[in-house]
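Attaching a single structure in structure tokens format; questions to follow.
All protein chains of the complex are present and in place, except for one that has been dropped.
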Amino acid sequence: MRTVGPVKIISPYIEDQVKVPLATYETPLWASTNRGAKVSREAGGIHAVIVDERMTRSVLFEASDAATALQIVREVQTRQEEIAAVIAKTSRFTKLLEINFQIVGNLLYLRLECSTGDAAGHNMTTNAADHVMNWMLAQYKKLRYISVSGNFCVDKKVSAVNGILGRGKYVIAEINISRTICEQILKTTPEKIVELNIKKNLLGTNIAGGVRTANAHFANILLALYLATGQDVANIIEGSQGFVHTELRNNELYFSVTLPSVIVGTIGAGKELEFVRDNLEMLDCLAEREIGENARRLAIIVAATVLCGELSLLAALTNQGELMRTHLSLERGTSINE
Amino acid sequence: MRTVGPVKIISPYIEDQVKVPLATYETPLWASTNRGAKVSREAGGIHAVIVDERMTRSVLFEASDAATALQIVREVQTRQEEIAAVIAKTSRFTKLLEINFQIVGNLLYLRLECSTGDAAGHNMTTNAADHVMNWMLAQYKKLRYISVSGNFCVDKKVSAVNGILGRGKYVIAEINISRTICEQILKTTPEKIVELNIKKNLLGTNIAGGVRTANAHFANILLALYLATGQDVANIIEGSQGFVHTELRNNELYFSVTLPSVIVGTIGAGKELEFVRDNLEMLDCLAEREIGENARRLAIIVAATVLCGELSLLAALTNQGELMRTHLSLERGTSINE
Amino acid sequence: MRTVGPVKIISPYIEDQVKVPLATYETPLWASTNRGAKVSREAGGIHAVIVDERMTRSVLFEASDAATALQIVREVQTRQEEIAAVIAKTSRFTKLLEINFQIVGNLLYLRLECSTGDAAGHNMTTNAADHVMNWMLAQYKKLRYISVSGNFCVDKKVSAVNGILGRGKYVIAEINISRTICEQILKTTPEKIVELNIKKNLLGTNIAGGVRTANAHFANILLALYLATGQDVANIIEGSQGFVHTELRNNELYFSVTLPSVIVGTIGAGKELEFVRDNLEMLDCLAEREIGENARRLAIIVAATVLCGELSLLAALTNQGELMRTHLSLERGTSINE
Partner (left out) sequence: MRTVGPVKIISPYIEDQVKVPLATYETPLWASTNRGAKVSREAGGIHAVIVDERMTRSVLFEASDAATALQIVREVQTRQEEIAAVIAKTSRFTKLLEINFQIVGNLLYLRLECSTGDAAGHNMTTNAADHVMNWMLAQYKKLRYISVSGNFCVDKKVSAVNGILGRGKYVIAEINISRTICEQILKTTPEKIVELNIKKNLLGTNIAGGVRTANAHFANILLALYLATGQDVANIIEGSQGFVHTELRNNELYFSVTLPSVIVGTIGAGKELEFVRDNLEMLDCLAEREIGENARRLAIIVAATVLCGELSLLAALTNQGELMRTHLSLERGTSINE
């Protein structure tokens, strides 16, 4: 683990420079992210917003036939307040936001979507789902229990549903970088970054059969930060499904990362470890704030750091041979991991 | 980190019982995987095979037009031995296996696929790619460098290409479990496991928009083992794209996990850490063996452990409320992570 | 073009036996679908329901940055009634149902979802989108026009969004078939159909990298019916993304097809052709009914016919050599098209 930065961030949650702890076996990541952080400071800061936040669990029932499943869904849609009340009893921090559903034949997948305060909320949502299932099975005798998780949630697996209906925090971070900074710090030009993003992240991922993905290595930075802050680390899978959008604007580089599924919390499992608490404190994510604000602050920091790491790697890739040279000098040839 | 098992494994690489170290913030994973390990011992062992192995990097060139790109590909296909020689010079362990390609407009994506001995091989393949690019650019003046990675590789991102053309070790692990063991250890029946797999892993993932994915939580076990053995952990993303296939057979449960992209090595970055060496030694993956055999042994252990964890979770999900109860008792309600 | 059936259907829209016109170059489809139709009559009828219906168009704007785009979305969400009014003025049959959105960097995709009466509604929704864009650009000077279609709609392309958020009519058709009928008409058993669906439609499609798809040849029947009834035929692309779910139930075969995107209308472009009118009349889809009921009736017929065709092909595939033999006898070896 090493600390990089500071990253300069401007958002409703932070106007500050933040030093960020990254835990990784891939040591060149530190230098690379540091370069991005330097850009963030020189270019006036990374702007970031949170578009949405929710944690989900899809319960799975079976009815005798589709008509019965449909009829029950229709009724459930009119009884959302009752279900919200069932959920509210499981924790004062778990609040029902929305119920989405799918019916396949006689199978009914209900996707419960909740806000969960400063916790990532896996546990809280599963607990809520358990209680909703009990309530449903009591109310609708025609339903049969199949599973408290029907994979329409969906946890730690690639999907399209998480980005479309939401899971975790949907964060966008963006920055405008002058040509001079591109040239001096990143050793590249705005045009080269724009070109590479189109040909590698957009087209290349597309032919690889990627789904809702257009980036080089969001996953590396997510991993390092999730490890350092005690997150449920396998959620980097959803996290890896995000987009870089960049363009030339007034002769400058507009560079953005969009992360629809940042799944982080500042309380819950893993947060009791001492080094995790230290790291969260360093990030100022354990302060007395309104419910949810610490977790939002953390999500913003995650997105801004992802921007730093992504920008630096893309810049390196625009120059033939740079990636390999850097890795060789930083780790004496032991590893290059995109 | 805690050690679970032993897991009983029968394969060309192991006929043994292996204790497995799992590093995770999600503590109920230990008990759950242990239950699966018990089944492996009682049911006569998990059988495992490796179907394929390779590490990949897709370089990206640009030609003036598609005809030029195509003509160069055609020529390159007749000069594979020269390219193999270029690669062979980069390391005595890196060997070219195959070159696949895609052309989009005037863009040429060449996917270099190599064997890399006991290393996962990110570094070795990128280094090889670097040299191949230099050679290509010298041979074909009509090509322009775009990127040493064109995302048709594809590293740490969801895709279809990795499973179809191969990346990492393609491992299948399977076991036959008697009805009695299902009932006594797993508290379920073969029928319930089969049903759940269809309705959750196959259909549920499908409606979620998953790609080449049909499982409950391969990612959790991969994460814990990759962390414990110093792997490039973000490769759990490819790893999470795998399949459970199970059916009722002679009144018993046939249960299999198919993992097309287990990306592990026993040498390389991360392996120099002391606890990593200890873990690899405990797994007997640092012995004097033929090149590649240690890494294969590790991949088999990974797949067998994934089977244990997946089986146990699916069994738990067949019983209403069991998942939550177990988590609550194991971690006093701090977390449930599918 | 030939007429098959009658297909026996039981739904809120039909309790009847319907003869169905199929226009195709693949002549064995007639015999195959006819066999399914016979099953529908012998087994007591196909039950069908409509889960949802909407037509969509996603407009695409650009803002200066994500924060601006988000702020406008937040405001738009409070002004849905105004937008509904804008849309209502474009046609008395176009009604706003919902607005979904995505923000990527500074790009704003608004997915307008409308009901469109008995028309498929491509035209009506694009017209509505045009007017909404004009209104938006007048209200929010910070937005810039990019496109009236931003591919988050999405028309005639594979996607996950159409199934998850809805596009066209979401129809489920199901039937229970006795073992005797399976054996006598379909020359197979319930067990064989269930097994084939798992191994081919679910697992096979999954390894092929399919998305939200698990069937054998929905597309063939959709094509033949869309051609015969003057639909926008390229919408078979969305239509092909549907699911077969089947299981053994009380020693009988439960067989269902789920089609999330049946895009059909009984008025609009193509419906003025004489043979189209004849066909729609034969299907009793031009009667005086409440708005939308003719189109719903047609969608139900489509789904029921798809069930007939799918069931018959799957049955044939369970017997080694049957598919080829049938095609050879029906068209003297000219074509086999799954």
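To keep things simple, chains are lettered A, B and C as they appear, and every chain counts its residues starting from 1.
The criterion applied here is as follows: a residue touches a chain if its C-beta (ideal position, glycine included) is under 8 Å from a C-beta of that chain, and two chains touch if they have at least 3 such contacts.
Note that this is a predicted model, so its numbers are computed, not measured.
Undergrad: Tell me which residue among A:G105, A:G209, A:G292 or A:G309 touches the hidden chain in the full complex.
TA: A:G209
Undergrad: One chain is left out of this view; which of C:A37, C:A84, C:V194 or C:A216 touches it in the full complex?
TA: Considering all chains, including the one not shown, the answer is C:A216.
Undergrad: Sort through B:L22, B:A43, B:L60 or B:L107 and give me the one touching the missing partner chain.
TA: B:L107
Undergrad: Quick one: say which of B:L137, B:I164, B:M282 or B:L328 touches the chain that got left out.
TA: Considering the complete complex, B:I164 is the one touching the chain left out.
Undergrad: Quick one: which of C:T33, C:Q241 or C:N279 touches the chain that's been left out?
TA: C:Q241
Undergrad: Against the chain that's been left off, what residues of chain B make contact? List them.
TA: 47, 49, 51, 65-67, 70, 100, 102-107, 160-161, 163-165, 172, 174, 209, 211-212, 243, 245-246, 254, 256, 258
Undergrad: Given the full complex, what residues of chain C touch the hidden partner chain?
TA: Chain C touches the chain not shown through residues 24-27, 58, 60, 62, 102, 104, 107, 109, 122-123, 126-127, 130, 133-134, 137, 145-162, 164, 195-196, 199-201, 203-205, 207-211, 213, 215-217, 219-220, 222-223, 227, 230-234, 236-237, 240-241, 268-270, 272-273, 317-318, 320-321, 323-324, 327, 331, 333-338.
Undergrad: On chain A, what residues meet the omitted chain?
TA: 160, 163-164, 198, 202-203, 205-207, 209, 211-214, 243, 245, 247
We adopt the following convention: only the chains that are shown with their structure count from here on.
Undergrad: Taking each chain's centre as its mean C-alpha position, how far apart are chain A and chain C in Å?
TA: That gives a centre separation of 33 Å.
Undergrad: For chain B and chain C, let me know how many angstrom lie between their CA-based centres, rounded off.
TA: For chain B versus chain C, the centre distance works out to 36 Å.
Undergrad: Note the residues in chain A that touch 2 or more other chains, in rising order.
TA: Within chain A, residues 102, 104, 107, 160-161, 164, 209, 211 contact more than one other chain.
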